[in-house]
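With one protein chain held back, the other chains of the complex are shown just where they sit.
Then we have chain A:
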Amino acid sequence: MYTRKNQKDLDPDERARFVGAVLEVKRRGVYDEFVRLHGRYFVSDGEGGQRVGHMSPSFFPWHRQYLLEFERALQQVDPAVTLPYWDWTVDQAPSSSPWTDDFLGGDGRPGDHRVMTGPFAFDGGNWPVDVGVTEEKYLMRSFGRPADPVALPTPAELEWAIGDPVYDSAPWDSTSTTAGFRNKVEGWTVGEQEGWHNHNRVHLWVGGQMTGGTSPNDPVFWLHHTFIDLIWARWQRRHRGSGYEPARPLPASDPQHGRVVSLDEPLSPWQVRPSELLDHTRFYLYAE
């Protein structure tokens, strides 16, 4: 049992050990496997096939297992390291933690958006982006997308999602807009005038690789998704009578039959069931 902390509460030694473990996992070639895995399991709901990671109810448990796998890889390097979380509703300053030189480094420079500071800057030689959407080998960020400004989610926007007592609802995809905590956090909207919410919006705000199909290339991915994981735990605490849905496999008559994972069906690629992942305290605790 270990504890995941708020990134702003890490001391300098904890920051250094987290960074060191991430760099070592990268050096071993394991990091890029995580980048590929995430891309491979990003299946959109207008396509055929089963969706486990995105646009589906298992958005939360799939990423919980994904984070656990990554955390184990870090702990093989340094058993004391755990994943920190970034509360982007509160810590929104673009130059304070986690964007400091001894942690994740800062914003990309104007023009080519290349990150120039911190341990993940290309010039440091430790962070080549080898699994990329474009041929550029350097990490990029463009905080707030200045060309078309986007803001980090507010506490009210997150509360709008956490306050929904329904976990998810039909059609169990990215158009589940009427009710459902899951998509209010994941953040898909329908209609041109809508922005994108919470999880999606943070990907857009960071910019660079975080906006694309290789988003885990930016280490902030893990801090972002650890907060998403904590949000799930907070929702469970708030709504004791609610639970993961769908609770049973969808009938063959349902258009989403075989395309989403219910409570006791296995999640690829680990074959773990959402029901085994509901209680995070089996694995770790959160310092809040």
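One rule holds in what follows: contacts are C-beta pairs under 8 Å (C-beta built on N, C-alpha and C of every residue); 3 or more make two chains touch, one makes a residue touch a chain; residues count from 1.
Assume contacts and distances are computed from a predicted model.
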{"item": "From \"Sugar ABC transporter permease\", \"NitT/TauT family transport system ATP-binding protein\", \"Response regulator\" or \"Tyrosinase co-factor MelC1\", the hidden chain's UniProt protein name", "value": "\"Tyrosinase co-factor MelC1\""}
{"item": "Option from A:R15, A:R51, A:R64 or A:H225 whose C-beta touches the chain left out", "value": "A:R51"}
{"item": "Given A:K5, A:H203 or A:H225, the one touching the chain that is not displayed", "value": "A:H203"}
{"item": "Contacts of chain A with the absent chain, listed as residue ranges", "value": "35-36, 39-52, 55, 110-113, 131-136, 146-148, 171, 173-175, 187-188, 190, 192, 196, 199-201, 203-204, 211-215, 258-259, 268-269"}
